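Note that this complex is displayed minus one protein chain, with the remaining chains in position.
Presenting chain A:
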Amino acid sequence: SVSHSQITRLYSRFTSLDKGENGTLSREDFQRIPELAINPLGDRIINAFFPEGEDQVNFRGFMRTLAHFRPIEDNEKSKDQNGPEPLNSRSNKLHFAFRLYDLDKDEKISRDELLQVLRMMVGVNISDEQLGSIADRTIQEADQDGDSAISFAEFVKVLEKVDVEQKMSIRFLH
């Protein structure tokens, strides 16, 4: 699990972001990070930290969201299968990415949602028609049950060969 020093370091980071010094972070606190503000999906990522309808996240919630990005250690793979699935399992990492697309949280990525997220990623550089055809093609390739939307299971199937463990993990230096 996460080491004591890593938690201390993340707590130090949490407090340095907490400009209001009230033990919680608001969306503005995140937006103050320049490198995050220039990320095209910055707002979606910030949103992932805030539970439904809430505007503040405490340190526990902060750690919980970041826990998705812990590397999957080898010894954890052979741990007991009876306990609850760890937040940083392959499936949960994929679900985190899925939720970035699924704007209304109905466990389906509709054509409209895919279009909106694509628009965030490309800005003004691609026309509506082109983007539309890209979205159509993507849904067509992934959709298996014919509902013109991508469910989580279909999402997992499309990405079954991708090295999720490596691409959605962040390593501490110490």
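As a working rule, a contact is a pair of C-beta atoms (placed from the backbone, for glycine too) under 8 Å apart; a residue touches a chain by one contact, two chains touch by 3 or more; residues count from 1.
Quick note on the criterion: contacts and distances are computed from a predicted model.
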Quick one: find the hidden chain's UniProt protein name among "5-hydroxyisourate hydrolase", "tRNA (adenine(58)-N(1))-methyltransferase non-catalytic subunit TRM6", "GPAT4 acyltransferase" or "DDB1- and CUL4-associated factor 13". "GPAT4 acyltransferase"
On chain A, the omitted chain is touched by residues 4-6, 8-10, 13, 16-17, 30-42, 45, 66, 69, 96-97, 100-101, 117-118, 121-130, 134, 137-138, 142, 150, 155, 158-159, 161-164, 166-174
